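Only a single protein chain was left out; the remaining protein chains are all shown in position.
Take a look at subunit A:
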């Protein structure tokens, strides 16, 4: 437990992602089973002890600390578990040595609401202040220290020098303390079997196209649809819909999940029916329409009626139990074209290959795609296997050029980690009318990337020298600097005073040559809104 609590403390205080990875990897290498597996589950919120609640801690403390002193302390610290770890009376006399993580997990699993306080108290008596903090956080399942499942998997891959794609694949369907996973990675055992479970397979991703042109006899072109990338898995009568990150979103899109009955693993773009993308018939609505459906745990009938979802298929990974990932894209495409005829056409269609004889033709077709609000074009090597992650030379995404607008820098906020000494988060605005006739700037967006290190230094200096007010970590500037902001699209938004929300804004150029009153007006930005 001490090793785990030291890890927890270091993770809380380490801002850099790489340093966090190194800490996690070292812990996994040097900690025996099953402690490391339990620790990993605890850090990624994979543990639940129904018998232990925050109220269990409060009642434990009520027996030991004056209620007024407890409340004053809790209010000061702002966290029940930490307050309790600090106020826990150091036990007198001899106690058992600190428990291992596994002992803690097993003990807590065996508790009931009635026995939990007493058992937790005995464990707390065996630990120092950091150990108490760790155990209380672990027991109440509220780590919240910024360790995502993805970060944990990358660290796992680093620790044992295995491929993160393999970790992604084998991890799914494994329960803590992940013994088969460690046996495979640390001891070279056979990897866990994954073919009989509705598991997520890591996505194949694309690099941005940087070459001038590609040979279309080697590469096939497809539209890049503006929805969310999903994987649909059907095995042994069960269907799952997974997002890019591997989250199970089947419950959010029940009409899609219930429509697949073929045993297969498919890759596609989840969209909502509409006429916005790809023409009137069989078209898709804008991303904004899809947004209505995202993040919902329960879906109303009205939602299903007004925003019906479907999947536009890109690829097939497994068909009828046969793993096609080593096959060439062309062969998989043929399998997909025949498979799609057996699927419900209301929920599944196929992303058409763009008919272009030469790259010049494709350039012309892509240029016209702006009006269709398609995100861009994908270029896939005709002989490429389906490999997890981003492999050079196989798939390219060729996004349409970003939209640009000139905004005025209004506020800047300090960054975090390596950027904590820099003002690196910038809020910018557009004029709500004629600036010479008393118009005001309204904030339209916020960006914290797009600039080079040199530009960041320049911007930081500008902010410091042109501050008119400070609010904690935020500085208000004199609104003299014009920034050219690039963004993918802009939408109406009731949540913002300006009435617009930009997608993916970034600083594209510093326009210190341009006076602020010549920056764009809000109406210009609103003219770019996609309905």
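What we mean here is this: a contact is a pair of C-beta atoms (placed from the backbone, for glycine too) under 8 Å apart; a residue touches a chain by one contact, two chains touch by 3 or more; residues count from 1.
Note that in this section contacts and distances are computed from a predicted model.
Undergrad: Just go with whichever of "Cytochrome c oxidase subunit 3", "3-methyl-2-oxobutanoate dehydrogenase (2-methylpropanoyl-transferring)", "Potassium-transporting ATPase potassium-binding subunit" or "Putative mRNA 3-end processing factor" UniProt uses as the name of the absent chain.
TA: "Putative mRNA 3-end processing factor"
Undergrad: Which residue from A:72, A:96, A:110 or A:294 sits in contact with the chain not drawn here?
TA: The one listed residue touching the chain not shown is A:72.
Undergrad: Who touches the missing chain here, A:54, A:87 or A:403?
TA: Going through A:54, A:87 or A:403 one by one, A:87 is the residue touching the chain not shown.
Undergrad: Check the options A:12, A:189, A:294 or A:363 and report the residue that touches the missing chain.
TA: Considering all chains, including the one not shown, the answer is A:12.
Undergrad: Quickly run down the residues of subunit A that touch the omitted chain.
TA: Touch with the absent chain occurs at residues 9, 12-15, 65-66, 68-69, 72-73, 76-79, 82-83, 86-87, 133, 414, 416, 420-421.
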